[in-house]
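Every protein chain but one is kept in place in this view of the complex.
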Amino acid sequence: MSAVPETAARQPRAWPGAYGDEARPRVGFFTDTSVCIGCKACEVACKEWNRVHDSIQGFSGSSYDNTLALGANTWRHVAFIEQRKPAALDGEAAADSLVQLAARRQLADEAGVETHEGEGIRWLMSSDVCKHCTEAACLDVCPTGALFRTEFGTVVVQEDVCNGCGYCVPACPFGVLDRREGDGRVWKCTLCYDRLRDDQEPACAKACPTDSIQFGELDELRERADARLAELHAAGQGEALLYGADPGDGVGGFGAFFLLLDEPEVYGLPPDPVAATRRIGGVWSAVGAAAAALAAGIAAAFLGGRR
Amino acid sequence: MIVIQGSNMAECHPVGFQWVMEAKLRGAKIIHVDPRFTRTSALADIHVPIRAGTDIAFLGGIVNHILQNDRWFEEYVRHYTNAAVILDEGFEDTEDLDGFFSGWEPDRGQYDNSTWSYAGTGPVAAGGHKEQGAAVSGEQAHGAHGITLERGRPPQEDETMQHPRCVLQVLKRHCSRYTPEMVERICGIPRELFLEVAEALCENSGRERTGAFCYAVGWTQHTVGVQYIRTAAIVQLLLGNMGRPGGGILALRGHANIQGSTDIPTLYNILPGYIPMPHGHSAGSLDAFVRSNAPETGAWGSMKAYLVSMLKAWFGDAATGRDEFGFGWLPRIDGDHSNYATFDRMLDGEVKGFFAVGENPAVGSANGKLHRLALSRLEWLVVRDTTMVETATFWKDSPEIETGELRPEEIATEVFFLPAAAHTEKDGSFTNTQRLLQWHRKAVEPKGDARSDLQWIYDLGRRIRRRLAASNEGRDRGILALTWDYPTQGPHGEPDAEAVLREIGGRRADGTFVARYEELADDGSTSCGSWIHAGICADGVNQAARRKPGGEQSWVAPEWGWAWPANRRILYNRASADAAGRPWSERKRFVWWDERQGRWTGHDAPDFVAEKPPGHRPQGGAKGMEALRGDEPFIVQSDGRGWLFVPTGLMDGPLPTHYEPHESPFPNPLYEQGQNPVRQRFHRRENPYNPTFPDQGWEVFPYVLTSYRLTEHHTAGGMSRSVAYLSELQPELFCEVSPELAAERGLEHGGWATIVTSRTAIEARVLVTDRIRPLRAEGRAVHQVGLPYHWGGRGLVTGDVVNDLFPLALDPNVHIQEAKAATCDIRPGRRPRGPALLALVEGYRRRAQGRGTP
Partner (left out) sequence: MGDGNGKPGRRLPPLLRQLRDPLGLAFAARSRRSETLTPRTRTADEVVRSICPYCAVGCGQRVYVKDGEVVQIEGDPDSPISRGRLCPKGAASESYVNSPLREYRVRYRAPYATDWQELSLDRAMDMIAERVIRTRAETWEEADAQGRRLARTRGFAWLGGATLDTEENYLIKKLFTALGAVQIENQARI
C-alpha cells in the first residue's frame, strides 16, 4: 500500500528538524475505547478549555449521540454504536435489522422456543478526535501557513492566520477539518497547544474519568497500547484492534490513535485512510534532493505570499 | 466482585466509576442488575435485565441460594450477627399469614410490631417504649435506635442456630420460596443467569475475598425501598462482607451534599446526628425522651450527652440544667410532616408559606401537577436559586396555564425570587457519598443580589429576632435564646462558615475543641452541634479542609478531608478482623487487635473502643459502649450485632418480602396480598392511581414505566439546562422502548410518542433500542418504557416533565416516592395541547373505570 519509505513515514516532515533545540518529543493520544463509558467529559472539557462554540441541535435518534461528528464546533466526539449479536436461534445471521429480529423473536415466542436474553448486545463508545497524522495532508495543502506542525509534532490550525480558503477540508481523509459557519475559518483539535507549552496535558485527557483518553509521548503510548491489546486478546477479546498505531499506514500513523473493539467502519472511521497528497500526483512520494528542492520552492512561493 | 443494582453508576457517578474500572482491570467481576442496558451495563462483565420493582425477589433468591447451599460465612455470621437469637413466640411470618406479618391491624392499616421481637424481652421493650404513634417515620415509630437489652445481650440464643425460632432458621424458611424458578417468574431473569450471579457472589466472599453492592435511587424510590436495602444487608451479613475492605453496601448519593443534609438534617423527623425529633406523645421531659428513644447499650446509650451538647450549642448560656437545656423549646412532631404530606396539606390551603431553596419541586417531585396546584394555594412563596426555575414561575408558565387549569389573574400567591450564590462564591463543606466532608473555598464574590444561603439564613434570623426582641410570648423564648452571633466578613457581611463548623464540631467548657464524640457529657459541660461531627475542628483545625495529596499518603487517604465519625472511612471496620481480633486474611487485613500495644490498629481509624480487647466481657449493669463485648462490631446497635432480623425500627416488617409495585401489571405469585400493605397513599382527586393487576381496568395501562438520569444532565435540570455545553449533548426528552413495543404500538424511531398515566400525558421523542428488552414474567411478555426526567419548561433546552406521570405512593418508612416502577400506556404522536390534553387523560381514566370504550 505505502509507497513511502519507512524512514520518511515514521516522522512528520519538517519535524523535529525545523525546531532544532526547541523540538519536543512527539506527543499524542491513545484512546482506549475498551474502557470508555461514553460520558462525554472529553467533549465538554475540550469546549470549556478552548471556548469552542456550542451548537444545540435537536434529538438525533442516533443512540446517545447528539453532536454526531467532529467538526468546527466539536473537537472531541463520542460515537455510540448499539450492536445486536444474537446468541440464540442458531444459524441466523448476526446483522439483521431490528424489525426482523423482533419478528423472529415473536415467532420463537409463539413456537414456545426459549431464547436466552442474557447475551448478545454491545454498546460501543469511542471518543474520536483529530488524528494529528504523521503525514498530514491538511497541512501540506494549506496555502496560508495557517496549519503548521508544532514543536510537539502535532498539527494545529492558527486562528490568526487561517483565511477560510477551505483547501484543507477535502484533504483530510477523516473529515475532521471543517469551516465554522459564520466565521468561515477552520477549527479543530489543537491537542491543547497552549497547555502543552505550559507542561499541562490536554483538557480532554485530564478530565477523562476512566483514562480512556491517555496523553503522552507517542512512542510510550504505542508500547502501552501494544500491552493493552495483548491483555485484551489474552482475555478472549480477539476482536480488539489498534487503529492508527501503524507507521506504515496511509498517513504514516496517527499522532492520536485508538484501540477499537470492532472494525473501524463500525465507528464511522475509514478503514484504510490515505493522505490525499499521496493520491495527487505523488508529489511527496519520492523523497530525494530534487523533490525536496522543488518542495522548498513551492513552499517559498507560498511563504512569500502569506506574510 | 462488585454488584451494581438500583444504580447506573457509570452514567450517574462517572468519576467514582473509575474505581470500578480499576477493579475490573485488576480482575474483579462487575455485575449490573438493571431493567435497562445502560452505559454501566456496557462496561460490566454481566448485565442482568430485571423487571423494574422486583429486586427483593432477586436478592431474596440470593439469600435462599446462600442458605440452601451452605455458602454463608459461618464464623462471621455466628459472632457478628443476630442469627442465633431466638425470636418471640408470637412472631408470625408472611409465609404463615399470606403476605402479612403478625400484628397487622386492618382497621388502622398499620402494624403493631410488638411480636417482631427477641424472645424474653417482652412486648414493651421490643417496640421501643411505644412512645411514638404510627404515622411518623419508622425510625421513630417503632423505637428510635434499637431495642433495650439488659447488658446488651439478647435473652435467648441458640449457638447451634438450629432452634426453629432462631433468626437463621426463620430467615431460611422465610426465603425458601425464592427459588431460581421463582426469581425467573417474578423478575424475568433466566434461572441460569440468576445462578451465575449468585454463585459468583458466593465465590467472591469469605476470608480471602469480599464483594460489594452499589445502589442508588433505583432502590430507594419504591414503596418497598427500605426493604430492598435490607435484603442486600442480609446478603452481605451472611457472606461476611460488612465492615471489610472491598465489601459493604454503598449508597451512591446523587447531590453534592445530600449526605450532609441528611447527617445535619433539614429533615422533619431528626435532629443533627440522627437524634429523633421529640414527639408530642412523650411525657415532655428530657429524661423521658431519652428513655423512650435510645437503648441503654451501644453508642446510642449516650444519646443524652449528644442531645444536651447540641442544645448547649444552640442555646448557649440560656441552656441550663434547670431548663432541661432548652429541650422544651424544641417543637414536637406528631405525624408525617415530610415533604409529600406537607404538599398534601398545602393543596388544602393549610400551609400558608413555603421556601424552595435550591430545589425545584415543580419538576423534581412526583406528580408535578399536584405540586404546582398546591403552590397556587399558598399565601407566599420564596424561591432561592441560581437560575429562574420552574417552581418560581409556576404562576405564569406551568403546564396548567396551558391547559387552563390555572390563570395568573386568579393566583393569590405572592412570590419572592432571590438569586443564590454558586459553590465558587462561598465557603463551606460538602459531605460526599462516603461520609467525607470536604471544604470548598470561595473563589469570587457573588454578584448583584446573589448571596450564599448561609448569609441569607443568618440575615433572615437576625431580622426575625430583632422584630421579636421585645416579646414576652412563651413561644419566642427559644428563638430569642438561640446563639446567633457569628463573625462576619466580606462586602455582604457573610458569616464565617468556619465559625459555624466549629460550633458543629464541639467545644469543651474551657472553649477548647472537642476531639471525639466520646468526650461529650450530659451535664452541659460540652457543646456540640452534631455529635457525629465531634472532632471535625479538633485542635482548632478545620479537618475538612485537609488536602494532603492522595499520592503522598496511604490508599485509605486519611489526611484528605474528614469522615464522620472520628474520621473512620469504613463503618463497623472491627468486623474486618475475626472474633479474636486477627485479620480474616492477609489479603483483606484492615483493622486488627495489636496485642503488644493493647489496642486496635490498622489502615483506618478503628470504629470501636480503641483499647477494648477482643475478649472483653461487660460487667453486670454496664451501659453504653461499656456494655458491648470485644467481639461485637456493630456498635450503634444495642446488641452490637448486624441485624439479619430487624426487631424494631421498620414499619413494614422485620424481614424483607417481595411485593409488587403500587402500580403493577402483575400479580404477586407469593401471596394474595399484592402490594406492601403499609405503603403510603394519598387518596385525592389530584392524585389518581392507575388500576393495578388484577383490578378492573389495569390493561388500560399495560406497560411498566421507569425514570432515570443521564450523565449529561443533573436532576431537575436547573444546573444543566442552563449550560449550553451540557444541553447540546441531550437536547430533548426522549423515551426508550424496545423494537417489539415500537412494533406493537406503531412508534416510529426518531418520531414522537405520548406517554399516559392517570395523572397526565407527556410527549417525548422515540428512541427504539435493543437496550430495552421485553422480559418474560409470570409467563408473559412485559414491556418497559424508560424516561430520563431532566426537562421542564425553562432553560436552554425544554421538554415535558416526566415526574408529572408518577403518583404519590411512598415507602412507609422514609416517605420516598415510587418513581422507578409504575404503569403507563404509550401511543404514537405528540400529545394534545390545552384542554384537549385534559380530555385525553380523562378518557383514559374513564376507560380504566369501565366507563367508556377504548
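Here are a few things to note about the model shown:
Going in written order, the chains are labelled A and B, and every chain counts its residues from 1.
We take it that contacts are C-beta pairs under 8 Å (C-beta built on N, C-alpha and C of every residue); 3 or more make two chains touch, one makes a residue touch a chain.
Quick caveat: nothing in here was measured; it's all calculated off a predicted structure.
Listed residues A:Asp32, A:Glu82 or A:Asp140: the one in touch with the omitted chain is A:Asp140. Remark: the omitted chain is touched by one listed residue; of B:Leu468, B:Ala509, B:Val541 or B:Ala836 this is B:Leu468. Of the options B:Ser722, B:Ser758 or B:Gln784, the residue whose C-beta touches the omitted chain is B:Ser722. When you scan A:Arg26, A:Lys131, A:Arg179 or A:Arg195 for touch with the missing chain, the hit is A:Arg195. Shown as candidates are B:Ile46, B:Leu97, B:Ile479 or B:Ala622; the residue that touches the absent chain is B:Ile479. Residues of subunit A that touch the chain left out of the display are 13-15, 17-20, 22, 24, 39-41, 43-45, 48-49, 139-140, 145-151, 156, 158-161, 192-200, 203, 206-209, 211, 292, 295-296, 299-300, 302-303, 307.
Assume only the chains that are shown with their structure count from here on.
If each chain is reduced to the centroid of its CA atoms, subunit A and subunit B end up 44 Å from each other. Touching subunit B in their complex are the following residues of subunit A: 35, 37-41, 43-44, 47-48, 54-59, 61, 63-64, 66-67, 82, 84, 98-99, 101-103, 105-106, 109, 116-118, 121-125, 209-211. Contact residues on subunit B toward subunit A in their complex (touch as defined above): 10-11, 14-15, 17-18, 21, 25, 37, 39-43, 46-49, 190, 192-193, 710-712, 724-732, 734, 738-740, 742-743, 749-750, 765-771, 773, 775, 781, 796-797.
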